[in-house]
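A single protein chain has been removed from this complex, and every other one stays in its place.
So that you can tell them apart, the chains are marked A, B, C and D in the order they are listed, and the count of residues begins at 1 in each.
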Amino acid sequence: MNVAMFYLLSAIILIFSVLSVTTRKILRAAVYLLFVLIGTSGIYFQLNYEFLAAVQLTLYAGGIVVLIIFSILLTHHISHKFERPALFNLLGGIAVAAIGAGAVLYTVFDHQFVASTAPALDVNMTAIGEQLLGMDKNGYVLPFELISILLLAALISAVVVAKKGKETEEL
Amino acid sequence: MTGYAYTVLIPLIPLCMFLVLGLLTVKWKPIVFGIMGTVGMGTSFVLSLITAINYFFVVGPGPNGFEPIIATKVTWLRLTEFLHIDLGVMLDPISVMMLVVITTVSLMVHLYSMGYMKGEVGFQRFYAFLSLFSFSMLGLVLATNIFQMYIFWELVGVSSFLLIGYYYEKPSAVAASKKAFIVTRFADLGFLIGILVLSFYTKTFDFADLTAPNTTIFAESASVSFIGVSVFTWAMLLIFMGGAGKSAMFPLHIWLPDAMEGPTPVSALIHAATMVVAGVYLVARMFPVFHFQAPGALEVVAWVGGFTSLFAAVIAMTQFDIKRVLAFSTLSQIGYMMLALGVSGYGGEEGLGYMASMFHLFTHAMFKALLFLGAGSIIHAVHSNDMNDMGGLRKYMPITHITFLIACLTISGIPPFSGFFSKDEILVAAHNYSNTLFSIEYITAGLTAFYMFRLYFRVFWGNERHYHHTPHESPLVMTIPLMVLAFASIFSGFLPFSELVTSDKIGFETETHLMVALPSVLIGVLGIVVAWILYKKESLVPKSITEKLGIVYTATFNKFYIDEVYLFVTKRVIFNYISRPVAWFDRQIIDGFMVGIGKVTEKTSYEIKEMQSGQLQHYAFAFVAGTLILVLSLLYCLV
Amino acid sequence: MIEGIPIYHFLIVSTIMFFVGVCGFIIRRNLITMLMAVELILNSVNINFVVFNRYLYPDQLQGHFFTLFIVGVAATEAAVAIALIINIYRRFKSIEVQNVSEMKF
Amino acid sequence: MNILSLFVVVPVLTIVGILFTKDFRGARVVSAIGMSIQLVLAAALVLMYLGARKAGVTDEMLWTADYMWFPSLNIHYAIGVDGIAVAMIGLTGIVVFAGIFASWGVEYLSREFFISLILLATGVFGFFISLDLFTMFLFYEVAVIPMYLLIGVWGSGPKESSAMKLTLMLMGGSALLMVGLFGLYFNSAPDGGALTWNIMEIAKVHIPDAAQRFFFPFTFIGFGVLGALFPFHTWSPDGHASAPTAVSMLHAGVLMKLGGYGCFRVAMFLMPQAAHEMAWIFIILTTISVVYGAFGAIWQKDLKFINAYSSVSHCGLVIFALLMMNKTAMDGAILQMISHGLMTALFFALIGMIYGRTHTRDIREMGGLMKVIPFLAVVYMIAGFASLGLPGLSGFVAEMTVFVGSFQHQDLFHRVVTIIAASSIVVTAVYILRVVGIILLGPIKNEHHLELTDAVWFERLSTITLVLAVAAIGIAPLWLSDTIQQSLGPIIAKLTVFNPF
Partner (left out) sequence: MTIEQFFLMRHELLLILAAIIVLIAELAVSESGKTKIIPFAAGLFALVTAIGFIPAETGTLFGGSFQTSSLTLFMKNVLNLAVLIIFLQSEGWLKKPENSERISEYFILTIVTLVGMNFMISSGDFLMFYLGLETATIPAAALVAFDRLKSHSAEAGIKLILSSALSSGILLFGLSLIYGATGSIYFADIVAKIEPSPIIILAFIFFVAGMGFKISLVPFHFWTADVYEGAPINVTSYLSVVSKGAAAFTFSIIVFKVFGALFEQWQHLVYALAVMTMTIANLFALRQDNIKRFLAFSSIAQAGFILLGILGANEMGMASVVYFVLVYVFTNLGAFGVATSVFNASGIETISGYKSLYKTNPKLSLLMTVALFSLAGIPPVAGFFGKFFLFTSAASRGYYILVLIAVLNATVSLYYYLRVIKSMFIDQTDEPIAAFRSSISMRISLIMCVSGIFVVGFASGIFEYIREISQLFF
């Protein structure tokens, strides 16, 4: 069951990721991306990282994609169709992707991953919460603080960029 | 030895005069500078005479003949362990003799120039240069080693350059001075290389070591040879090349006729009496080395001398510029001297040629100086060098006429004038050596008499030309030197030269060889007679003869086109085919390459600018592709 | 950990997804689609981290948390990028890359 | 303070002094004072050196001082001089002094001009006193770089491109040099121990042969570029032609000597094995350079070009002689450096002065200048005679020492190339006399030239200083030559250890 589910999810992820970069309708692309993200969260569920999956669903799928769709709506007509990609970019991109995927996969398959023998950690909300606020090794309070600063800065950045000034001075 | 320490003053006084005259910027009357120079030279002259009398007669020969004396010597530059250049004064028969010759002629020229150069711009400069020249020449003859000689050799070249180019606003004078310098410089290169080769094998520059009769310094390398010829022959040939340049031997003679562009007193001093015999002096100085180590080179000396004497005499017959005639005559006479050295043996009677050469050098200095000064006097009177502008001058310039005649007789070898004696010895020496050379010299003697009297008759006899103003006798200051030199020309033949100046410095007796002397006198007289017939009265005969000779005459008149050959070599080959391509090559190829690197870099810069297209995808592509290339090349060695 | 699925299968998915993202970044001309391609890339990295954590090192949560933070950063990045894109749209009236390439060479 | 450090301190103080001046008058007076002090110092140094040697001091380097600078890399400020360096310092003092007076008339941005000029001089002095390769290199570059502005701002003709070419080629040379210096440093302790930049320390060890072979060409060519080694000389004609008077003087007179000095003090002295093995390549190159430069000069029409090519020829002779690696030839090389420095500076000074009057350097447009500007013309002739090797002037002494020295080689190859090189003296005579004949002698070609005025006092001071120096060496070379030979002793000793002959 799980196995079949995994392959289904994998198929969804791959197909929709390919579609999202190839479709010529931008809104569709965003929707395909949403499917990919949801598929990924499915994988997280399968791996028993429920918290992560939830975050993925809410923040990624819910937040980012919505943001993207808003911006699309702001900047495009819904029926907007892309021009075809330039030939050089198309060939180059595909070639690079193919060669790169080949090289990386070859390398990865070449590698013998050794699983840790230590007993598995029970992943529950308590453990996650403790680690997130932990100050020792495997504690993530410092990154947590830093990312909060980053979020603040991003907020200010967005304001700085988007703030409308006296448009009369526009060049 | 210290008794001769004062001899160092002989060259130094002219040097001081040069510095004083050259640097003094006061505006005195020009004649004052003339007097200063003359007095300085006079002092040197007196000192030289004292030295000569002292050396030859008061001290006299020792058991081994005249001892060479190093009067003074300081080290000037230390080169290697063995080689060091000294500056010093060496007295031996030939150098003492040369002292007398140089100071005498120089003094006469100094005196003479006060009249001749009167009113010339740069009078002071003229005397400065004369003093410089005298200094250099004296330093040359007094040299204790071959490198000192080379140093003064170069200085002589430069002073000659300065004096020939005295009328520096005249392009022909500038060209002549340049030519003189460069041709002799070229010869000096040979001299220098010769010195290098010689000193490399002998480890010394000193004449004392080189010319000692039984020296062993050559033994070690005697068998070393280069292209089948012994290195010493090479060395001596190269050194002779230097001498040939200075003495204007064929084929390096081309500068001398042109050098007549200088003021006439200069020609008298440099291009007749002193500098041009430096080559002869050099060979004489190195004679033991030539004789013992490089007989082959000596043979070359003889043949070059013989050929030049004939060659120059032939050309002299056709020239119209009186100074050029004299110049070719000088060449011819120096050829005699070279020949005499070339045919000479070593010691006693064997060394007759050597003695004769020196003897002729001495007498030639006197009569040739006289001829030039006389010519100067004539030029002074008629303001022209060209024989065609002259004629019948004997009435206007009696002193010049008489002294000139004496000189002509002397050079033609008519007894009892001094030229007879010296030339006679040379002919004897040549007779003992080779019949070919001997006959060449006979012919030359006749030709000499002919062209000298051709000159004489055309100038002093014949029809009067239309002169701008009536020619007049030169002032006393000019005629006194003429008379003094005429006196010397007449009587110097009676000097007991063989007692004093010989190859091994031991005197011997000579006698007149009638079998040789008589024909030579006859042939001289023959020449005079022919000249008398042709030129005493103006006639069309010479002209018809020249027309009959046709191309031969033209070739001779044009000095056998040697100048043109040189011009071709220098202008065409060196200038156009070497220098110009070198300059082009440097600018276009080498510099072009360097600039090209820059150009290519800049061009590349423009060629690759499309890489930075401004498009984000291209950047991303480059980014990923670059990463992948690194992966593939470093991880899998694929790229 | 899913029984019967080797780790490599996950890696195939993530790697392909990664390079699809890269490919998309290169071939798409629209700034927003490029941003989406970046999200694909980050997502594939996330899968990597998570899978490595679960399959190989279940005794800790480093990969898990790394993923968590990447998601956070991706969000901020997307926010700022979208602000900039809207800014661009205001300037250029277009968000096509070839129009947004005034500076070059 | 160590007397040697003064040679760097005085120019720096002079520069500071110039900064406080108001206009060109002040600037030139301050420069003149500073450089006069420097000249006096140089003279004093020469006398002190001779005195010390006479008193029997046998140290290889005198007045050494050593201050640690960067301890971790063992970089010191190490100074000291031997006879050769003293002679070069003397030369520099004279040329700089003359250069200041030759540029007395510079009024455009004159403070900047003098500052750059003295900065250049600082570099040169610093280079000659240095015993530490790092400091040496530092001073070397300090000396090179002001050239760009000096030529670019105050030059004439295609000055920008010439300045650029010169700077880039010289810096390219120093790129090679830098690699060579690194090689020396990292091989300075082959048997273990501390690495060092100090020349005298490195000289004590034997740098591994492989390293020598690799780094010798870098070092030698690196310095050789500045020494106008064929075929890296092409910066020289353009640079000199465009440079203002004093800059040409300093550059040809002194800066190019850095190349020759470095070649033997660093490249050959420290890597004797490689020097012996590779000498033949460079001997061929320099032989070409000697003859080629001379022939190149014949064809030129610009006075400065003539002199630049002549410099190629003469500087070629320097390196040529150095490579002969015997005492006499190297002595000759150093004499030639000094001699060439003086006379070429004289030449450039004169060319500048003539150019300042006639506003042309094309020899075809000049003629008969002897009549209107006799002083300059006579000095020009003296310089010409020095250049073609007239006895009594420095050129003769140097050339003869070189030729005699080079000819002492047992090897036929060396003697043959000596003869080829010696033939340049004839060619030199040709081009010198050609120029003299065309511009000084003959009739006046240009009517306007009749109104030219002869040299003024500062020009006379400048040229007479140089003439006196040229003549002094030419007339009494023994003391200088002996001093140099004595100092060459240790260098020769190190070189001959490996002499295969």
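Everything that follows uses one rule, which is that a residue touches a chain if its C-beta (ideal position, glycine included) is under 8 Å from a C-beta of that chain, and two chains touch if they have at least 3 such contacts.
Please read these numbers as outputs of a predicted model, since none were measured by experiment.
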**Q.** Among the chains presented, those that the missing one touches
**A.** A, B, C, D
Q.
For the chain not shown, which residue from B:Glu547, B:Glu564 or B:Glu602 touches it across the whole complex?
A. B:Glu602
Q: Could you tell me which of D:Leu138, D:Val378, D:Leu452 or D:Ala471 touches the chain that is not displayed?
A: D:Leu138
Q. Which residue numbers on chain D touch the omitted chain?
A. 69-73, 75, 134, 137-139, 141-142, 145, 148-149, 152-153, 159-160, 164, 167-168, 171-172, 174-176, 178-179, 182-183, 185-186, 214-215, 218
Q. Given the full complex, what residues of chain B touch the hidden partner chain?
A. 598, 601-602, 604-606, 608-609, 611-612, 614, 616, 618-620, 622-627, 630-631, 633-635
Q: Name, in rising order, the residues on chain C that touch the hidden chain in the full complex.
A: 18, 21-22, 25, 31, 34-35, 38, 41-42, 44-45, 48-49, 52-53, 56-57, 62-63, 65-66, 69-70, 73, 76-77, 80-81, 83-85, 87-88, 90-92, 100-104
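Everything that follows uses one rule, which is that only the chains that are shown with their structure count from here on.
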Q. Centre to centre, by mean C-alpha position, how many angstrom separate chain C and chain D?
A. 64
Q. When you check chain B against every other chain, which residues touch at least two of them?
A. 617, 621, 624
Q: For chain D, jot down the residues that touch at least 2 other chains.
A: none
Q: Please give all chain pairs that are in touch with each other.
A: A-B, A-C, B-C, B-D
Q. Which bits of chain C are touching chain B when the two form their complex?
A. 22, 25-29, 31, 34, 97-98, 100-105
Q.
Can you tell me which positions in chain C touch chain A when the two form their complex?
A. 1-5, 7-13, 15-30, 32-33, 35-37, 39-40, 43, 46-47, 50-52, 54-62, 64-65, 67-69, 71-80, 82-87, 89, 95-96, 98
**Q.** Residues of chain A defined as touching chain C within the complex
**A.** 2-3, 6, 10, 13-14, 17-18, 20-22, 26, 29-30, 33, 36-37, 40, 43-44, 46-49, 52, 55-56, 59-60, 63-64, 67-68, 70-72, 74-75, 82-83, 85-86, 89-90, 92-94, 96-98, 100-101, 104-105, 108-109, 113-116, 118-121, 123, 127-128, 131-132, 138, 140, 143, 147, 150-151, 154-155, 157-158, 161-162
